[in-house]
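One protein chain omitted, others in place.
Right after this comes chain A.
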Amino acid sequence: MNIVVLVKQVPGTDNVKMDPVTGVMIRSGKDTIINPLDENALAEAIRIKNSHENVKVTAVSMGPESAMKAIKEAIAMGADGGVLISGRAFAGSDTIATAKAIAAAIRKVGDVDLILCGERATDGETGQTGAMIAYYLGIPVETYVSGVEVKEGGVIVKRTVEGGFERVEIPFPVMATVNKDINEPGFPTLKGKLKAKETAVPVYGPAELGLEPAELGLKGSPTRVVKVFSPKLSRDTIMKKADGTTGPVEEMMKFLAGKEAI
């Protein structure tokens, strides 16, 4: 059984720096981590590998050369190998253009039964790429997955939906985007780290993936960012200071009653 896990490199801190002129995020490549939900996807793949025979896990990432770090980390945590999609032509890709490129790379891995990735990435936060990749591969997708049970020839997934869960049975090949409830991600092992060092990871550009320049980057992206701005906050706040008495709380009660909020 072949599993592909998608790992995206994202900024590791809350304090993302913005270019004050262009409003574009400054990606230094230094303080980066694997998208946290992708780590859950990876942990799930490794769990399946450890509990079934003949499972191979391949980590796929798209990004600058530095995203190689994410793949090596995935191998250190237990993946068997990886593929990096990289090149200037991919810069500025929106979710559609990204999905096309990743789908092409997965096709190149070949014979994939299960694809796992995080339900969304902490930087873009669109949660669209997984489903779009499934479409380009011509396979079904399940989203918000918080449980995967491998059966003969397929899986039963548990999806988190409003107010509860759904269970859906689905044959291979299938794409599942996972959420945080699925497991606790593990850590790299020493053995894994050594393996990561030794494992050669191919880097594919547009030519290797058989993609036309018109499908890539900004050219291949239907959406355009027209402007970026800071969110405006502010309400007319009534402020009170706690003083050991019930005064402020009583005033709050009056205020809420006046607003018909209680």
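What we mean here is this: a residue touches a chain if its C-beta (ideal position, glycine included) is under 8 Å from a C-beta of that chain, and two chains touch if they have at least 3 such contacts; residues count from 1.
Keep in mind that, in the parts below, contacts and distances are computed from a predicted model.
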Considering the UniProt annotation of the chain absent from this complex, which name among "Alkylation response protein AidB-like acyl-CoA dehydrogenase", "Electron transfer flavoprotein subunit alpha", "ABC transporter permease subunit" or "NH(3)-dependent NAD(+) synthetase" applies? "Electron transfer flavoprotein subunit alpha"
From A:Glu53, A:Asp111, A:Glu125 or A:Glu198, the answer for touching the chain not displayed is A:Glu125
Touch list for chain A against the chain that is not drawn: 14, 16, 18, 23, 25, 94-96, 99, 120, 122-132, 134-136, 140-144, 156, 159-171, 179-181, 221-231, 233-242, 244, 246, 248-250, 252-253, 255-256, 259, 261-262
